[in-house]
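Removed from the display is one protein chain of the complex; every other protein chain stays in position.
What follows is subunit A.
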Amino acid sequence: MRFGARLVLAVITLAATATACGTPQDSGPRSHTTADCAPYADYGKHPGSVVTVYALNRDREADLFEETWADFADCTGIDVQYEGDGEFEAQIQLRVDGGNAPDVAFFPQPGLMERFARAGRLKPASAGVAARAKEGWSADWNGYATVDGTLYGTPLVANVKSFVWYSPTFFRDKGLSVPRTWTELMAVTEKIAASGVKPWCAGIESAEATGWPVTDWIEDVLLRQQGTDVYDQWVAHEIPFDDPRVLQAMDTVGSLLKNDRYANGGFGPARSMASVSFQEAGAPVLSGDCAMHRQASFYADLWPKGTEIGPDKDVYAFLLPGADASSRPVLGGGVFTAAFADRPEVRAFREYLASADFANARMGKGPFVSAHKGVDPANAATPVDRLSIQLLQDPGTQFRFDGSDLMPASVGAGTFWKGAVDWIGGASSLQVADSIERSWPRK
């Protein structure tokens, strides 16, 4: 072969190999039945357009999202391309810096979203989206998606963190009733401990996020002891992280979790929490080795297969009580949608996500909680979801967002978690709070 011929051959081989390795994409149309398009008339027609969505949810949760908006996609002609990535929090920055930002992202923390808003990467919500946000959510909720007075996103998912999971059977057998005040909770705790069972179980192992369940505990107790104002100031760093009132809250949590008499039910000494994953931490409630496990509503999905949830079933949850029976402080978290593009089809899709129709339809498919005012608790898939929605819609509820999600990530997802681990391991409240305070990034 002459040189030229050889070169041509090499080029062809190279091209063939490279194309064979190209990322194949599943672009086949989804099979579907023709839907009733009347509810989607408001969103207009956008045939041939594409909206890319990037989020944390994978597998079943991702399927449920896609099923929910399938009709919307068919009726508007928008091809919604969803991508779920377990490494969302780390990867979104790379995607955006690399010029490969998705049209819409579901941010699991407002703090992370704020970072992109401040960097000028996010597109402010359009008038249509803003109107729906105002109609659908309380000012508090919209506030989490607002940066310097500009609304960037809308709440998508809500979860209630202040639940205490317990076994109704266990409580009945021991003659206990569900506590309605903090004092009653302490009395129940002591009564269970006296009967020879460690009342509390917890697990904080969660790979690089190890420690977060303890931070939720501390936030919950601070909210209960000092009320919403102090809590807000603490989260915004208007009072130092190691304020005496925060130390008091930490010591209260410590009197439960760092106490070998009260914890760690089913797992041994209190220190064992560091090795117990948060997913498995509640299991001793079922076997009766532990009476109470404080964990968010999503824990409903983490019980072993076949566990029934309900007021007279295997397990159920009560709200971690406030100082008195009438106060209902609720700590929660949420996922927010925000957009890196502002095309008409992106706007239409975001308006749909911000509608009560979306939330109600999504709830019909499986466990899901939304803080949208138009959501009907009757649609909830589980009793705990229903309880969560009732709490979120109750005007008497003092809802506050998970503080570690609002703090700068280097604290909220860094030193606070790490400090919580040291604290469980034996470090004092003062020592840990001091070191977190020093780690707060300077403006």
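Everything below uses one rule, namely that contacts are C-beta pairs under 8 Å (C-beta built on N, C-alpha and C of every residue); 3 or more make two chains touch, one makes a residue touch a chain; residues count from 1.
In this section, contacts and distances are computed from a predicted model.
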Hidden subunit of the complex - UniProt protein name among "C-type cytochrome biogenesis protein CcmI", "RNA polymerase sigma-70 factor, ECF subfamily", "ABC transporter permease" or "Hydrogenase-4 component E": "ABC transporter permease"
Contact residue for the chain not shown (choose from A:Phe106, A:Phe170, A:Trp200 or A:Phe267): A:Phe267
If the hidden chain were put back, which of A:Pro155, A:Gly211 or A:Gly254 would touch it? A:Gly211
Please pick, from A:Arg118, A:Arg172 or A:Arg261, the residue that touches the omitted chain in the full complex. A:Arg118
Touch residues of subunit A, complete complex, unshown partner: 7, 10-11, 14-15, 18-19, 22, 24-28, 89-90, 93-94, 112, 115, 118-119, 207-211, 266-268, 271-272, 274-275, 408-410, 413-415, 418, 421, 425, 435, 439, 441
